[in-house]
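Only one protein chain is missing; all other protein chains are in place.
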Amino acid sequence: MARFDGLSAVLLNCSLVHEAKNSHTRRLLNRVRGIMVTEGVDVEMIHMLEHQIGFGMVPDTTTIGDERDDWPGIHEKIMDAEILVIGTPIWLGVKSSVATLAIERLYAYSGEKNEHGQYLYYGKTGGCVVTGNEDGVKACSMETLYALSHIGYTIPPQADCGWLGEIGPGPSYGDEIEGSAVPAGYDSEFTNKNATIMAWNLMHTAKMLADQGGFPVGGNVADTWQDVTNAADQDPDAD
Amino acid sequence: MARFDGLSAVLLNCSLVHEAKNSHTRRLLNRVRGIMVTEGVDVEMIHMLEHQIGFGMVPDTTTIGDERDDWPGIHEKIMDAEILVIGTPIWLGVKSSVATLAIERLYAYSGEKNEHGQYLYYGKTGGCVVTGNEDGVKACSMETLYALSHIGYTIPPQADCGWLGEIGPGPSYGDEIEGSAVPAGYDSEFTNKNATIMAWNLMHTAKMLADQGGFPVGGNVADTWQDVTNAADQDPDAD
Amino acid sequence: MARFDGLSAVLLNCSLVHEAKNSHTRRLLNRVRGIMVTEGVDVEMIHMLEHQIGFGMVPDTTTIGDERDDWPGIHEKIMDAEILVIGTPIWLGVKSSVATLAIERLYAYSGEKNEHGQYLYYGKTGGCVVTGNEDGVKACSMETLYALSHIGYTIPPQADCGWLGEIGPGPSYGDEIEGSAVPAGYDSEFTNKNATIMAWNLMHTAKMLADQGGFPVGGNVADTWQDVTNAADQDPDAD
Partner (left out) sequence: MARFDGLSAVLLNCSLVHEAKNSHTRRLLNRVRGIMVTEGVDVEMIHMLEHQIGFGMVPDTTTIGDERDDWPGIHEKIMDAEILVIGTPIWLGVKSSVATLAIERLYAYSGEKNEHGQYLYYGKTGGCVVTGNEDGVKACSMETLYALSHIGYTIPPQADCGWLGEIGPGPSYGDEIEGSAVPAGYDSEFTNKNATIMAWNLMHTAKMLADQGGFPVGGNVADTWQDVTNAADQDPDAD
């Protein structure tokens, strides 16, 4: 059995609930955190709405007039971690405004490079956790995982997990259900299995990348892509 | 510089154009193929519409009444390759019906497992190539890469590339432009850079996975997820 | 209470199931059909996979080499109807390949105009019906309704309905459930309410448009947009 000492993870909860302890998404994130901590990963959970995060495509929104912006501190933690998990609730079938904001702020650093000249987030791995009332896990995961991949994260197999209630209004993840000893979703084998697979695949991928000092260098350095075997030199009209 | 002898790739062109040679998407796939072949990868390009592929969520649609189904043969090639690239045009902002069909047929095997008990496509890596008239590369990539990740593929950083014409009607990738010596898009540094990065990242990831005999085993075997540190055993209500 | 005699509707079932009677999506479409027929609408249900439909962005794929293409006949029926409902199952979170194919074939006529010079589908109204195992109604509806709107259909409020099973593997709409007298989803108040609202809103909108001879003309005729108050003449830099 692999062990993952030395790795670290940030779980970024993009719930619309103001206080961390009331977030439904946090409950499923907690399960992921539990697995990772048990396996030796150093995990920090951050609840976005307990911070003040500015809007804008800049690394620090105090440079565009905000009095305060907590994002640079959060970003530092994300940069120190090999793993990032974005947690989001679903509203109207899509990820939350807070999740969208987090991704915009990550993307605002996309001009920067790592020590190999690769985009900043190369060498890291990411996943997402989604909870909702009835519909939309895959739609939220698509957007979130694509964004992470686009900025440099490696996405393992089955890098998302989630829970949905039955169609129509109903309890959210972890809500008490009258007449049931088990809160909503807590006994979902499907959700627990997927959360387990996601957590392990993130740890495996983080370790695999860490063992070789990051994502392999070659062909993926923006400044020198023309010096390697490259697309511009290939014949698009070949048979 | 890494070399990639011994790896193989399938490039699956899901164009709506019946003859391979007339496909715009094929032109960009050709550039990706050129890079991979030069670096030692054994590449096969398959044009879906030169085959007869049945509809239905089964491995072989002759079992549900079709007279002929070429998918099982294509699937065998996909299973033999470490890399899969799905090429798709954009229509109305989304991937083609043929790309959707290809993904459905891949998914129809999702009950099967590999020799480690992981889902069938674990240990492989995937990307996508998108071409269109004006809009939709990211929307197509989101859906396509998510589907691949969901069934077991590892998705490298920046695993997609594409080309779009200017907004409004206009030439497709590789079309002749009056008064220009260069066909549409052939000199796009952006497209060529991204195609290069995608091709290399797929090769790096395939090699990384092949070097360890597939995606690491542990926590990601559906039948035994409860035997490892797992989500069901963690406290969702932890502080 | 409004009555809708004289209106007609096509319900286009884009199931992956070959025989109409085995389709889960058909069952929910049947409920929509029942409402419309009772209210005086002439309804035709078409099961795409009982026809042979070609791939390609042309009105008739026999012009690009197919031996047979049933789409032109289907398209004629769609043109004769004021209402179009697209029914689709969900696979991997998105609409079926057959639904994507149907939309591509609708779009292939997008160069044509109606008698007022508006795009061909102006004056018609559309909706969609989605059924799935666990997730994705809204994601399918987004793509489908957007496509219809883009080509000229008017989209009423709440123009979609659907059913989803609980998260994880389970029965599809209308499947027998052991120990239950009611097939899966048949007693879902949420689904029945939404199907009712969708059906009525499509009928209301169709009647409203029919009563004025189609969608109002003015500012929406591609050939003469510059002759009316238009965007090119407005100041983008106004305060």
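Just a few scattered comments:
We call the chains A, B and C, going by the order they appear; numbering starts again at 1 in every chain.
The rule is short, and it goes like this: a contact is a pair of C-beta atoms (placed from the backbone, for glycine too) under 8 Å apart; a residue touches a chain by one contact, two chains touch by 3 or more.
Please read all numbers here as calculations on a predicted model, not as lab measurements.
Checked against the full complex, the candidates C:Trp71, C:Tyr109 or C:Tyr122 give a single residue touching the omitted chain, namely C:Tyr122.
Of the listed positions C:Gly93, C:Gly132 or C:Gly174, the one in contact with the omitted chain in the full complex is C:Gly174. Listed residues B:Phe4, B:Phe55, B:Trp163 or B:Trp200: the one in touch with the omitted chain is B:Trp163.
Among A:Trp71, A:Tyr119 or A:Tyr146, only A:Tyr146 touches the chain that is left out of the view. By the touch rule set out above, chain B reaches the unshown chain at residues 92-94, 134-139, 142, 162-164, 166-169, 188-191. For chain C, the residues in touch with the chain missing from this view are 1-2, 21, 27-28, 30-35, 38-39, 118-119, 121-122, 138, 141-143, 145-146, 149-161, 173-174, 183, 186, 189, 191-193, 195-197, 199-201, 203-205, 207-208, 212, 215-216, 218-220, 222, 225, 228-239. Taking the complete complex into account, residues 16-18, 49, 55-57, 64-65, 91-98, 100-101, 103-104, 107, 143, 146-147, 150 of chain A touch the chain not shown.
Throughout what follows, only the chains that are shown with their structure count from here on.
When every chain is reduced to the mean of its C-alpha atoms, the one closest to the centre of the whole protein set is B. Chain A and chain B have Cα centroids lying 22 Å from one another. Each chain gets one centre point, the mean of its Cα atoms, and the points for chain A and chain C are 35 Å apart. With centres set at the average Cα position, the gap from chain B to chain C is 29 Å. Looking at chain A, one finds that residues 138, 142, 189, 191 touch two or more other chains.
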